[in-house]
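Removed from the display is one protein chain of the complex; every other protein chain stays in position.
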Amino acid sequence: MSARDTIFSKIEAATESLAGKTALPELEKAKAFRSRFVPESEAVEELERCFERSWTSAQGKLVRSEAELIELLKTMGAKKGYLDSSLSSGDLTSEFEVSSLFDRERVDEYDFGISRATCGIAETGTIALIDRDTPNRLGALAPWIHVAVLEREKLRARLYDALTDFQKDPSVVLVTGPSKTADIEGLLIVGVHGPGEQICWLV
Amino acid sequence: MIHPTVSGKRIKFMMTCLCDAFYADVARASYEVLEHLGCEIKVPSGQTCCGQPALNAGEWDNARKVIRHTIEEFEGTDPVVIPSGSCAAMTRHGAILGFEGESDLVETKEMASRSWELCEYIVRGLGIENWPGRFDGRVALHRSCHTRNTFIYESAVTLLSSIDGLELVEVGELDQCCGFGGTFCVSFPNVSEKMGQLKVEHLTESEPDFIASLDMACMMHFGGMMDKQKLGTPRLHVSQILKQALDNQ
Partner (left out) sequence: MAKLEQSIDRYAAELDPETSFAVRDASKIKTEQRFDTLWADFEDPNAMRKLAGQVKQHTLENLPRYLAQAEASFQRNGANVHWAVDGDEANAIVLDIMRRRNATKIVKSKSMVTEEIELLPFLEEHGVEAIETDLGEYIVQIDGDHPSHIISPIIHKNRKQVARSFEREGIGEYTEDPEELTRIARRFLRKKYLEADVGMTGANFVLADSGRIVIVTNEGNARFSMAATKTHIVVVGIEKVIPREEDLPLYMNLLGRSATGQAMTVYTQLIGGPKLEGQEEGPEEMHVIFLDNGRSDALASECREILRCIRCGACMNICPVYRQASGHAYRAIYPGPVGAVLSPLLALKNGGFHQLADLPKASSLCGACQEVCPVDIPIPDLLLRLRARGKEESAARGAIDSPGFGMWAIAASQPAAWKMGLAMGHAMNVAPHAWLNAHPSAKSWQSTRDLPKFRGGEFRKWLNARKGGNEK
């Protein structure tokens, strides 16, 4: 008997008499539990307001123009970075050394990585990075600074609303702020293996 | 946890094994409080114990033996009033657990539906939210763990805070157990002591005039520690406060 057969025969025996005992609750019941951060309407302005509040309270930073982004990157001391080739570069290429190739042999030479967010979730201040819209996983992850470019129309109210954006992508990464740990004495440290600065560029 | 729904003033009184053995004063105060309320009280003379110690020890056959005896002693349809959150919870939950699959499970459920802790009976059974009389002092009320999932603690707070002169003080870390837990306190003495010590610190922190409890089991444990450490804050069961307030009208 294969391992699969062994396991299934055991769990079938274990659950034989339990059919129908506990019903599967309707999804509407769970959806009815709304946190105080759920946007009050689907209007883009409201979604943006909620997103900004939740994003920044998770130590994320928000910019709304290329000029603002450049300024912020400069204050962070950035010199060189990775830019997803599908994004138009504008002034970035003149202010910084920008490459559309992410060379993993030189991973620590990139100060920043800029890639697309597939959508954003207003309630939790979250952006989604998926394989389809992220040419290089490391480019969005390894540099100290990550910039997620998010179109306003792609803001969703809750995680429930964002699920359809993921389609069948094999890798969906929901990002809520820069990486953190509190393993040492419970002290919060920002910037562990992932970015220590997480920027969202709202376009 | 079954909530009692059968009320009325013709009641049976369960004194609890601890009061039977150690705390006659508490049983007496509870009885007199119920008398004052106009209850017609029967005290089944063959009563012994709710069965909790055996259930907690895993000796469910022995527990069921005692529970069956108790149900027999308290048979009928009258509400059963108990000056202990722990015994009430046992009657309304522990016994049900222990009788899973037994043919007389329905009897335990029936008993559960008419079993009340004292304060809960007064507030939710009889609808009384204001207690007459006077009791002067700052009181730290211990929230015993077996009041979880019931309205017992809320009922006690309602009654005590309604008494003239009585001020309920805040007690820190209400969610932390005092460390009695039945045989736990003697088989895990170090942990039990540390838990008890924390509880004593929280109860005495604001230097109350009195410490009150809904459960003599808890109080026997942390009170015993206080006595050994010569900490003199007077300790009263809630029934004794209610009685003293009545005597002070």
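Think of it as A and B in the order they're written, each chain with its own count starting at 1.
Basically, contacts are C-beta pairs under 8 Å (C-beta built on N, C-alpha and C of every residue); 3 or more make two chains touch, one makes a residue touch a chain.
Remember, it's a predicted structure, so these values are computed and weren't measured experimentally.
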Q) Where the complex has a chain not shown, which of A:92, A:141 or A:202 is the residue touching it? A) A:141
Q) Quick one: which of A:44, A:67 or A:189 touches the chain that's been left out? A) A:189
Q) Given the full complex, what residues of chain A touch the hidden partner chain? A) 2-4, 6-8, 10-15, 18-19, 21-25, 27, 29-31, 33, 35-37, 54, 58, 102, 104, 107-108, 124-126, 131-132, 134-138, 141-142, 158-160, 163, 166, 168-187, 189, 191-195
Q) Since one chain has been left out of the picture, which residues of chain B touch it in the full complex? A) 15, 17, 19-24, 27-28, 31, 41-49, 51, 53-60, 62-63, 65-66, 68-69, 94, 97, 145-146, 148-149, 173, 175-177, 179-196, 198, 220-221, 223-225, 227-228
